[in-house]
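Apart from one protein chain that is not included, each protein chain of the complex appears where it belongs.
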Amino acid sequence: MTLRNTVLGAVALTMLAGVASAQDAVKIGYSIANTGLFSQAAPSQVTAYELWAEQVNAEGGLEVAGEKRPVELIWYDDESDPAKAAQIYEKLISDDEVDLLLAPWGTPHHLNVAGVVESHGFPMVGNTAASVAIREVSPGNVWFPTSAIPDKVGPELAAFAKSEGIGSVAILANVLPFAQENLQFLLPALEEQGIEVKMNENYPPDISDMTSLLAQVKASGADAVIALSYPADSFLYMGQAKELGIDQPFQFLLVGPTISAFQGAFGADADGIVTLGHWSPHQADWERAKPFYDAYVAKYGFAPDYLDSALAYMSAEILEAAVAQAGLDHEKLRDVISTSTFDTINGPVRFDGVENVETPTAFLQLQGGEMHLIWPGDIATSEYQNR
Amino acid sequence: MTLLQIEKIGKSFGGLRALNDVNFAVNNGETVGLMGANGAGKTTLFSIIAGHQPPTDGIVRFKGDQMTGKRPDQICHAGIARTFQIVRPFARMTVRENVETAILFGGARHASNQPLEIRAKDILDQVGLVDQSEMPSGALTLSGRKKLEVARALGTGPELLLLDEVMAGLTPAEVAKMLDTLRAIKADHKLTIFIIEHVVSTLSDLSDRIIVLHHGVKIAEGTPREIAENKDVRTVYFGGDDT
Amino acid sequence: MDLLLSPQLLFSALVLGSLYALIGVGLNFVYGTIRLLNIAHGDLVMIGAYAAFGLFTALGLSPMFGLPLIAGITAMIGAGLYFGLFKRQLENTTSVEQLEANSLLLFFGVSVILQNTMALLFTTSPRAYQHLDYVISIGGLDMTLSRLLALVVSLTIVFAISMFLKFSIYGLGISAIIQNRDAAKIVGIDVGRVQLGSFILGFGVAGIAGALVSLTEQISPFMGFPFTIAAFVVIILGGLGNISGGIIAGILLGFIEIYSVALTSATYRSILIYGVFVAAIMLRPQGLFGKAQT
Partner (left out) sequence: MTVLRSDLAFFAGLAILAGFGLSVGSLFGTYWVIVALNFAMWIALTQSWALFSGLTGYISLGNVVFYGLGAYTVAVSFKVLPLWVAVPMGGLVAAVFALMIAVPALRVRGPYFVILTFGISELVKYSILNLETYLGKSSRLLFGAPSAEAVLYTMIALAVASSVLMRLVKSSTFGRGLVAIQGDETSAETVGIPVTRFKVMGFTLSAFIPGMVGGLMALRSTYFEVLQVFNPFISFTIVTMAIIGGSNDARGPILGAAFLVFLSELLWSSAPRLYMILLGAFLIAFVLLAPSGLVGLLRKYGEGHSK
């Protein structure tokens, strides 16, 4: 039984829960990029929201200052258009009069929606926005639990590479913002670590063949490949790297390998690929991590996206904990979210300003079909292995 | 007085020589016929005069001014109007609007203070289309469309009218009517007419002089009677049997 | 410079080019010949890709054996659209401009419906499967089997189609219609049947292209648009309705893309592709292989 934004859902919920009437449901709104440019990314986030809502309702509802109330999700399609997302949040707040908000997908959407929630003083825990630009958002209304912010990723990646004895790298970068922002911080960090950049090439988002790029990578003789890629080109890279026999022991892909379709397409061939991500179900210190993973797989039949699904779920957990403490009052909620430490599937989270200062910037590696944290050492679930 | 002067006009399409060293003049007030078999280069010559195609060699002069190198709209403003063998009305406009457009943009816009609509109606009346004024131009019959070509050309207020087979495809009765119309508008608008026509008798009937093109070369020029008796013309035009 | 001469690059150019040719051929049937601005073409490629994915994951059937079935599915969609939407349009609309405008809108609607229906049925999550991804090495040339098969299948189909058009009655009918629809009617060609044939062939070929794409790319309901663009670029370069011109243009585009990237930088890939395209139309508005109109 999935509970969605339909009236039917609310009715079914009343019958199921039996505790409270539909009027008492806590309405939680968000927009998703159901269509358009970002639509491929949206399901990772939405599945996590829906799983969370189902779990909460199965346990009798969301605890609102001591009282359990069912949750009802209300969402609209923002067509991957940030301006439309802003319009939707305006509607959610003033028209649908939702009690709580969850975040839309992606940096542009977060930043656009930030203006709307700020003007209403409505708190929103963000998730899938990773850019230095998020620090421009005035603190107090929107919080970003991610630790994959480019100015941290660059130095960490360089340090990690150094620690594995990498002396030189070949870099491929998509020209889209997240990749370029990472490149911008990676290059000085590599220099600082004394790692030589043997090749540094950009490519457009609609690239359809990487043969000549990869031939250059091969010819460069670099110790490692760092591809600052998006999902579609991560895919292209993997297929063609295999064809051309790219055999660098250290190969990093920025976004893509955490999606289950990627692992499904390449199987054992993808083993050893390193990627960006700060969550893994194998980290036993985070007690909620494994149960989340299991519940997700049980519900959907495939693994969650280690980045977006985990972040989306975390943001809901934070909201849940904050509401339990502060109720639905926006003022109190803002206060609690800003000051408390939250226990999530990704371990403790605490915000300073808009940023999560607890979760370290980390990297994952595919090992025997499992995604392991391999950097930094204190949260690692496995040792880095050469490909 | 010479109105139109054709000097050494030549035109090549790739290797094909469509016109070769053509020279002649059309005088003010004349009706001159242009005759020749299919592919003789008649329409090409019209297109060169009206500026739709540049000649490969030679010069076209109108009232002494060089026309070659000017755009069709400039040539129109100089006082030359043409019709098309394959009619080209302005689709999506009524018959009246077609003529109004010609009046608006042709050289004669300020020639009269009368409202556009009245002037267009006058012209349509002359060519016998006034009853179809409000019809979409596409709905006209072939003879109607041929008349519209003439009316539109008249609308631009020309001194020289180039008529390209305005009677082709018409019934004998319609041809007779068109001949009357052409004579009437010529007198009324003080026009000089240069006309291409397939049917020799019609052309002879109308023209003061006739020029004959054959494979892009002018082979004869003279009064209809002279042309009818010209040996070269008889050979190439009325069949080689006579020789 | 060694790179430019490597067989690896040549192979990639052929794979990409033959796929462009295949996608272009499909659109040429619908747009080139009967002037329906099919901006849903890439969405049929998407349907073909999902069909291949579905056959493989649900039944374990290799897309290579499933090709006729996949082509059948998209061809049926084509036939359905012809009878449901376009037959009347083609019969009743007199001006080409009106037909183009209306078909643009109709196909826009079809595209939106196809994309979103697939999103509703299968979610927007990207999908992929592992199949035929062994690498074969022949004399220093490494080829992924799926890419090699994509090349072979694409070339076979475009070749077969151009032969079919050259030597069959249907092919004559099509070229007659391209030149003059009314005249074609007069000489006794059943224009309706030829149009239906164009839909079936065009959509069927799009489905096959989709199956081949699914072997090497991740698929999602909104993946079609770039293929639509590529198809338009190809058939415009080749000359509208010029089937063999389109095939050559497709392969040429693959070569331009691969070798220009190798010569300059991947950064310029899209600029080069569209730059060549824009320059080609401006300089030769009738397509690279079209005859100049007088």
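Lettered A, B and C in written order, each chain numbered from 1.
Following the convention adopted for this analysis, contacts are C-beta pairs under 8 Å (C-beta built on N, C-alpha and C of every residue); 3 or more make two chains touch, one makes a residue touch a chain.
Given the structure is predicted, the values throughout are model-derived calculations rather than measurements.
Across the entire complex, contacts from the unshown chain go to A, B, C. From the options C:Ser6, C:Gln130 or C:Ser270, the residue with contact to the chain not on display is C:Ser270. From the set B:Cys76, B:Leu160 or B:Ile219, the residue in touch with the chain omitted from the display is B:Cys76, counting the whole complex. Annotation for subunit B: contacts to the undisplayed chain at residues 50-52, 71-73, 76-77, 81-82, 84, 88-93, 97, 100-102, 104-107, 137, 152-153, 155-156. Contact between subunit A and the unshown chain involves residues 5, 34-37, 75-77, 81-83, 86-87, 90-91, 94-95, 107-108, 111-112, 114-115, 131, 133, 136, 175-181, 184, 202, 204-205. Seen across the whole complex, the unshown chain contacts subunit C at 31, 35, 37, 39, 85, 88-89, 93, 96-98, 100-102, 104-106, 108-113, 115-117, 120, 225, 229, 232-233, 236, 240, 267-268, 270-271, 274-275, 277-278, 281-282, 285-286.
The working rule: only the chains that are shown with their structure count from here on.
With chains as nodes and touching pairs as edges, the resulting graph is of another kind, matching none of line, ring, star or complete. Closest to the protein's overall CA centre, chain by chain, comes C. When you average the Cα atoms of each chain and compare centres, the chain farthest from subunit B turns out to be A.
Top-ranked chain pair, ordered by C-beta pairs in contact, is A-C.
Centre-to-centre, using mean CA coordinates, subunit B is 48 Å away from subunit C. For the pair subunit A and subunit C, the distance between mean C-alpha positions equals 36 Å. Remark: subunit A residues 34-36, 39-40, 42-44, 172, 175, 201-204, 206-213, 215-216, 219, 231-232, 235-236, 239, 242-245, 259, 261-262, 264-267, 269 touch subunit C in the complex. Chain contact summary for the complex, subunit C toward subunit A: residues 3, 6, 8-9, 11-12, 15-16, 115-116, 119, 123-130, 133, 135, 142-144, 147, 216-218, 220-222, 226, 257-258, 261-262, 265-267, 269-270.
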